[in-house]
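Every protein chain but one is kept in place in this view of the complex.
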Amino acid sequence: MSSNYRNFRNNVPWLILFLEAVFIVLFYFLFSDDSASRPIISDPAFQDVSHMLIFGFGFFLMSLKRYGFSSTGFNLLIVVLGVQCSILIENLLIFLLKVANEDSLERITKSTVDMTAVVISTGAVLGKTNPVQLILMTVVEMIVFRMSRWINNTFLKITDNISMMHVLLFGAYFGLAVSSRFSEPSPRSEKNASTPKSDLLSMLGTLFLWVFWPRFNYVLAVDKGKAIYNTYFALAVSAVTAFVLSVLTTKDGKFRMTHIRSAVLAGGVTVGYAAHSIEYPWIAMILGLLASVITVLGSYCLQTCLNPTLKIHDTSGVHFTFGLPGVLGGLAQVVLLVIKNWTDLPRLGYLVMIHVGAFCQTISVALLTGFIVGLILNCKLLKTIPVSKYFEDQFYWEFPHLAVGF
Amino acid sequence: MSSNYRNFRNNVPWLILFLEAVFIVLFYFLFSDDSASRPIISDPAFQDVSHMLIFGFGFFLMSLKRYGFSSTGFNLLIVVLGVQCSILIENLLIFLLKVANEDSLERITKSTVDMTAVVISTGAVLGKTNPVQLILMTVVEMIVFRMSRWINNTFLKITDNISMMHVLLFGAYFGLAVSSRFSEPSPRSEKNASTPKSDLLSMLGTLFLWVFWPRFNYVLAVDKGKAIYNTYFALAVSAVTAFVLSVLTTKDGKFRMTHIRSAVLAGGVTVGYAAHSIEYPWIAMILGLLASVITVLGSYCLQTCLNPTLKIHDTSGVHFTFGLPGVLGGLAQVVLLVIKNWTDLPRLGYLVMIHVGAFCQTISVALLTGFIVGLILNCKLLKTIPVSKYFEDQFYWEFPHLAVGF
Partner (left out) sequence: MSSNYRNFRNNVPWLILFLEAVFIVLFYFLFSDDSASRPIISDPAFQDVSHMLIFGFGFFLMSLKRYGFSSTGFNLLIVVLGVQCSILIENLLIFLLKVANEDSLERITKSTVDMTAVVISTGAVLGKTNPVQLILMTVVEMIVFRMSRWINNTFLKITDNISMMHVLLFGAYFGLAVSSRFSEPSPRSEKNASTPKSDLLSMLGTLFLWVFWPRFNYVLAVDKGKAIYNTYFALAVSAVTAFVLSVLTTKDGKFRMTHIRSAVLAGGVTVGYAAHSIEYPWIAMILGLLASVITVLGSYCLQTCLNPTLKIHDTSGVHFTFGLPGVLGGLAQVVLLVIKNWTDLPRLGYLVMIHVGAFCQTISVALLTGFIVGLILNCKLLKTIPVSKYFEDQFYWEFPHLAVGF
């Protein structure tokens, strides 16, 4: 029990309580609800997105064998803090900039979608951060992502729905930049591994996310029907391709669980940008196929070449699970725009410019601020976990039971 | 294999079959459905509540390491019996008292909500009762709770929606009173413990309940939109507070899974009474914070002081998970009423009187009948489990497989 750890014990709760108190006070001043008069129809979208984030991602991230409590527990903690933070920022913007007021439920739903960025970033540093670092990261990332969206909305005149589609991309690259500042775990560490049981629970989360992903793109889309079925087809093809590529790229032609877990979702990520505008499902299917290819190849290239060179350790592989398919999705969106509008060149130029601009702006803000946040999180004051304690539930949780059979 | 146990084997199935036959006959005479003409819109509320009760609570209660089959299995058994029983009572009331007839689906939904009381009571005696005792308890509790609600509706003129909010409170105190009549397990019994695996499955159930809780309050509420977002905020703050308090109250400043499990739901329980009428989310947030505080402190006080004194053994901690936050919710409702109506004193007095009356009536009926039921369940005829067989799946279930690795 080092003295650093004692500091951690003494500071965490007060920090969080202080934060929560600030949130409540700000809610007192900022939260206005003009929706009282409107009838609320029972739209389960809010609940579904919340379900995805808390239940789906909580279990999706549970592949580390000794980190199950922290994966689900800390995920819940940062989601609830992040959603409150995001709603406050939204209300602040409404208050300061007179942005149009929305339904409260709508606002919570959007905040939950925004929060996906943080959950994905967490995947990259999973097991290497303590709760204080996670909470700081959550608050900063929510603010930065909202700013990035605001820039896209205001200067590039992109609608809110489209600017929110950058959420997965932002989360992946922010997380990657943060994780580049953390020391790598010892390559021989056996804690940084999965067991069949943890893989199975992670598969549970993956299947859950797979089933709910059309709903995720549905929330963001304008033409909701198209968004659902295009996403479904893209996911279907990328699931098929994931199995194919896993066999082709592993020794002995066996399936590898990490390939399946990452690549089955790739289609949904890629098609997110264009799901509402793709006219024929075969386009979504080809995107799903490409997304799965880029994910499996990416997982091979990144893990053997890029990550060791850049000294990045990406615990859950968010770069190839959400980052690369997101980039592909951005490219696909531009290509589809070009095909659709090539007769009207001036308008095409404008459309391509704002989409590419928003895309570059999002990634560069994510990388830059992620890098800075990574530096801050690794200052002496906050850094309390020795590398030998990475990926270890027992560092944070009481284990009254013997650890046998876990 | 004692002769008592043989009696159990011989009687259980016939008792249950008889009960089921009675139910079918009563359904033949009583069930009337006037809703045939009304169009049914696809309202998922019924399914969501059913999902919470069978899946969510089934896994929520799965923290005992050797009681997973019984936790989920018996939970399903009593839920389906209880819902049938509750629908029959409802129909009997419609038949006898000419209560207004409702849509069939609506009636099943309400019966499922009523059934939550029994599921919570089960939590208090989990692992100490055999199925016969559970079934008797279910039937009696459903009847008593419906009577208690009917008294509230008829004499205190409380609407059905509000009187149903007492369901969690009733369940907790009924269960507690029942469990006070059961002998305590040996404190050194290692079966009355969890493993990381059972804790993880229990966390699965908890996250599930957390996500669906706004829907639970939604079903009961009049202003459904407000109910959802107030419940969400209360749950969010109580989740945050749960982590904070867990660190503050445990040695070494680690998180304790039982704290998290109980306290993350506390906000939803507390805010249930007033979710539809709270005007600003910050009030719901403060209630969530207080609920979490009372749960964690309660878990400490009850387990070290009150329970040993009163010789109560509350397996799943329903007293501090549902009981205390429920009491807090009742208080909060009255305080909010006072604040809202203090200009109109006569009306205020009346409102406070009926709410406090309903509250006291519910708790005292729960405690009294729970105590009586506990006495009945422990008569020689029904009591077949020796204390040494508490918390043991193998007493009820075939284990063809070796128990290794469970």
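A few points about this structure:
The first chain written gets the first letter, and so on, giving A and B; residue counts start at 1 in each chain.
One rule holds for everything that comes next: a residue touches a chain if its C-beta (ideal position, glycine included) is under 8 Å from a C-beta of that chain, and two chains touch if they have at least 3 such contacts.
The model shown is predicted, which means the values in this text are computed figures rather than measured ones.
Across the entire complex, the residue among A:T241, A:T270, A:T321 or A:T362 in touch with the chain not shown is A:T241.
From the set A:N10, A:T154 or A:T195, the residue in touch with the chain omitted from the display is A:T195, counting the whole complex. Contact with the chain that does not appear here is found for just one residue of A:A45, A:L93 or A:L348, A:A45.
Although one chain is not displayed, its contacts with chain A can still be listed: residues 43-45, 48, 65, 193-197, 199-200, 203-204, 207-208, 210-212, 214-215, 218, 224-226, 228-229, 232-233, 235-237, 239-241, 243-245, 247-248, 250, 252-257, 260, 264, 280-282, 285-286, 289, 405-406.
The chain not displayed touches chain B at residues 1, 6, 8-10, 12-13, 16-17, 20, 23-25, 27-28, 31, 35-36, 38, 40, 42, 44, 46-47, 50-51, 54-55, 58-59, 68-69, 72-73, 76-77, 80-81, 83-84, 103-105, 108, 131, 197, 201, 393, 396-401, 403, 405-406.
Basically, only the chains that are shown with their structure count from here on.
Centre-to-centre separation between chain A and chain B, using Cα means, comes to 35 Å.
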